[in-house]
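Okay, so here's the structure we're looking at.
For this depiction, one protein chain was excluded, whereas all remaining protein chains were kept in their positions.
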Amino acid sequence: MKDSIVRISLSIPKELANFLDNQVLKNNYSSRSEFIRDLLREISVNEEWTEEKDDVIGILTIVYDHHKRELTQKMIDIQHNHYLNVLCSTHIHLDHYNCLEVIIIKGKPQEIIDVSNNISGLNGVKFAKLIKTANIKL
Amino acid sequence: MKDSIVRISLSIPKELANFLDNQVLKNNYSSRSEFIRDLLREISVNEEWTEEKDDVIGILTIVYDHHKRELTQKMIDIQHNHYLNVLCSTHIHLDHYNCLEVIIIKGKPQEIIDVSNNISGLNGVKFAKLIKTANIKL
Amino acid sequence: MKDSIVRISLSIPKELANFLDNQVLKNNYSSRSEFIRDLLREISVNEEWTEEKDDVIGILTIVYDHHKRELTQKMIDIQHNHYLNVLCSTHIHLDHYNCLEVIIIKGKPQEIIDVSNNISGLNGVKFAKLIKTANIKL
Partner (left out) sequence: MKDSIVRISLSIPKELANFLDNQVLKNNYSSRSEFIRDLLREISVNEEWTEEKDDVIGILTIVYDHHKRELTQKMIDIQHNHYLNVLCSTHIHLDHYNCLEVIIIKGKPQEIIDVSNNISGLNGVKFAKLIKTANIKL
């Protein structure tokens, strides 16, 4: 049963369909279906991560404008509230405006997601992405 | 033209179709189509990154076993060969076996992808993921 | 002439004289003179550093209380004003109050000392120490 195949039908903008076809070609997939299957599997692995019972590691990368008053203060306050989870953070001063901060967080997946959402959601954060190092036995 | 909609049809395992439906529900999408469109757009943004002419920042996260002889040496050699691109790296000793390394790389997208692939492809690297901080005007 | 030896005489608290004698013993020096000579030579090397014409690296370690309002903002502002000098900084959230920050600075010795003094002098910084990686040909 596990392997039974179903057909689904989607409506997408022509432009995106063209992009999909290019990706299929470029990455040597044999069909659109195969490409989408891989995309879904990747998300699925990511989802499993949140079910993990043991401690895992998340890496949150953010870019923000340090001129946004209060932002740096709030960011540090959040990290301190979770200081047992936040292992360390590395900061690069990109230019006069932009800060890059890479925050390494350890804990249960849900804790990591919480810290991450708290920080990413701050007003002034231009970019935020959480890497989940799934399936590594620590 | 840009907005014309086309229908595409896919064959996917039932299990993955169920997973897709759960994701649609869980993330408040109105349809499977809408969910897949967003997935494709995200990849598309990522692709544009590689066309970027200006310097951008990439963050490569890897996990590896430091007992794998030669691995750490090779990793450092690669980073030195690109020392103008590698801004810094942060290392966490996860346990007796596993190292987490977060490497911050600056340069043209293709340079970043090259360094990243060189490192990720080393024998002994268990996990590797490159974050592309797209669309930030540096 | 360079090697001519002179005698100098000092007044120091008895307690400190005892400490000096213990250090001489503990570190296998043959005399108080030899110990003090080494101390002075170390400072002298440090002094030479500031004469260096080429770029050198300084590592500033600070500990501060992040509850001190404005402090984190000021610290980041200073670092951004010198963003060409500050290569990166690593931050550890020690506990609910204390932040440890290690700031790696590149430039002419005087530039490094200036950035360092600006940061160390901020109200709320509890500890500050600058390491000068002298005599490394970069």
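Letters A, B and C mark the chains in the order given here, with residues in each chain numbered from 1 onward.
What we mean here is this: a contact is a pair of C-beta atoms (placed from the backbone, for glycine too) under 8 Å apart; a residue touches a chain by one contact, two chains touch by 3 or more.
Because the structure is a prediction, the values reported are computed rather than measured.
Participant: In terms of residues, what is the contact footprint of the unshown chain on chain C?
Facilitator: Residue positions of chain C that touch the missing chain: 1-17, 19-20, 23, 32-33, 36-37, 39-41, 43-44, 47, 57, 59, 61, 63, 87-88, 90, 92, 94-95, 98, 100, 102, 104, 126-127, 129, 131, 133-136, 138.
Participant: Can you name the residues of chain A that touch the chain not displayed here?
Facilitator: Residues 87-88, 90, 104 of chain A touch the chain absent from view.
Participant: In the complete complex, the non-displayed chain touches which residues of chain B?
Facilitator: 66, 69, 72-73, 76-77, 79-81, 83, 86-97, 99
Note that in this section only the chains that are shown with their structure count from here on.
Participant: Averaged over CA atoms, how far is the centre of chain A from the centre of chain B? Could you give it in whole Å?
Facilitator: 10
Participant: Please output the residue numbers of chain C that touch at least 2 other chains, ranges allowed.
Facilitator: As it turns out, chain C has residues touching two or more other chains at 87-88, 90.
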